[in-house]
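Here the structure is laid out as structure tokens; the discussion comes afterwards.
A single protein chain has been omitted from the complex, and every remaining protein chain is retained in its original position.
Entry: subunit A
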């Protein structure tokens, strides 16, 4: 480790780091703007200047030394720097002053204020007065869509936004324009930002140019937000989030750093979709349907009484859990209904795929990668997934994986990976190989070496062909399998990704076959192959772990001949999962339908008893992500109205019933414990986060920052007599600002703030090193961790992997195979209730290629009716779709009668009304924002 001297003090630092990283890692405050831990250095802002001296004599002699940029200077043994010397500080002060020349007088009306990196750096350098007397440059703002607000005057031209948006996230529609002091960061014309990861600009931009639009219109300062560690529930990746609440409303979601999962970035579904918790479709009170079919509000005691009554005696109970509810709530429901009468809440297809994903991952010889591992992959093969829409954060990670080629080239020249501009220049368009085999075009096609658009069975066949190439069983001239196989074989860390999107088991099995073949054939010094299988919902894998293979699916329950007296549905909208005919059949055999949900779903609207459940922002729970990581989310605020956590309703019911299993369960932690004892596969869930006994320096972790304001006035309109703060008996967090937010385990980090560092850049104070794990350890517990025991290859029984490829897809006349078109906004249930995203949701559509379209005599925008009145959808012609396949928008209203992999007839709809084109909204125009 090199030893360097900073201001007469010796430090040993990490080989290869730059000085800025090293200083921040050592806890020294060195101002910066353009450097980003995940994007490296370009030396654009000149803010991180320090003075470097030639040698000790030079330093002692009081020489002037030379000014160097910390972020561009690699630490070398014996180097001597001055951070706080007059020259360096003076220089940095003038830099801030020049960056601020045109800065508007906006802080009070700027949504960045109070968490503004520019404010922090200005204070840190000590700049105060603007000496320049000239006029300030001004800019017009652009309309960038409903999610992001643009206020260009505040830009300090650090170039972080375009580097993130274009270089990191692969966006194409944001650019630096014009020259010299006219530089402008925006789109070539107004319009919605295209990237699905645009929301990260809010956190990446060190100033208030890009801010969260919904927050701007209902603003609270960071110091006023109560927040708690949470987990995104909008897909199975399990990104860690920090939702902020004020006055009972979720104000915004920020990224919560987890070095192995989401790192510094979220996708827009997670960031903006979480606002569903403010939806007016939320239910606040229990409702009981009377004989006239109307709901009447009842009080919670009555509701509990009704629930208990329905479960009592020899009533025939069945229950449907949910892959979007926590492990704990599902476990209690299963306990209540009994194993045979509990359905995990999947439809038959989802259930078999979730079980398959679980068993493939358990038995695979390949490593199950975390997102960070995915970023390390140097050859990737994606089978049947449009990841940007089905597991978005993974798509962003893959954009980094393909850069491993660039890093390898850089390493040959002894260039450090953080030399961003140099590494990019060196590699130009050279990327690590990424192969996509999917049913439609995908958002990753632009970085793929090859894209193959095939029917699902053909994707599986290609997969098997690649597996055979790898194990040397096949003829080497078989293209493209051979090219893909060779690329994977010559990689150090090959990665295979597949998932349940196509509703096709063969694809996942083919992926596992490739990963296993690679694991067995791997060359000596290479790492293991990786197998990543995506699933649709936040707790899909947890549900697969909780329930055995043979647990009844929704269809299976519907098929049961006997009458069900009471059906309890937990946080599940049955009408989204199975065709209406199936659900209706199920509900006809049910006497009392009880639905526990946070939103007024169509299923809840048909219930006899509706119980209001707390959302993810108001309750605690554990969910298991697609990599098998059990993660705990915590309530951000107390429950409003009569809402209660689902587990609390169910526990109260079990207690009332005197259920023996519930005898030792008194609180949330006991459920987690009981569940981990009952289900060996979920044994690790208790380790997802500390239990409610955890104390940091003797006190609980505060949810409110030290400067939380208005405590004695917030509720004063109701009563001037302030109530005691709500106690949180279930978790180690408290609804207060007293306590220590430091040194605790990573899973209990409720916000990041450090003296002098009000913005999210304060994160480095919580990391062991920049970009490294949190000081308190990485959040979450991997339940499927096979990263260590992979040397023991023999353990793999390849039982789950079917070794024969399915038959090739044959288009049949008059019948089309249904394949998926996922959408980041809309395909997920919860986020589609978010007001934020409403403008971006589009109607359901069906995509066919032009040959099929002319066969059916339809044009873009016409209507097609599917099967026997299954659906009627808008036509989109897309020539990437294989002939004989039709891609429909999964998860969007109007398509719930369709099943993936089903063959249906298509017919031009006669009475179809072309949906009106939404007007393109443009704003600014000068007058006001």
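Convention: contacts are C-beta pairs under 8 Å (C-beta built on N, C-alpha and C of every residue); 3 or more make two chains touch, one makes a residue touch a chain; residues count from 1.
Here is the rule we go by: contacts and distances are computed from a predicted model.
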| item | value |
| --- | --- |
| Among "Cysteine desulfurase", "Nitrogen fixation protein NifU", "NADH-quinone oxidoreductase subunit I" or "ABC transporter permease subunit", the UniProt name of the subunit that does not appear here | "NADH-quinone oxidoreductase subunit I" |
| Contact residue for the chain not shown (choose from A:474, A:714, A:740 or A:856) | A:714 |
| Which residue of A:182, A:414 or A:473 touches the chain not shown here | A:182 |
| Omitted-chain contact residue, chosen from A:47, A:153, A:440 or A:778 | A:153 |
| Interface with the undisplayed chain - residues on subunit A | 104-109, 113-114, 135-141, 151, 153-154, 177-180, 182, 184, 216-221, 223-224, 246-247, 707-714, 716-717, 719-721, 926-929 |
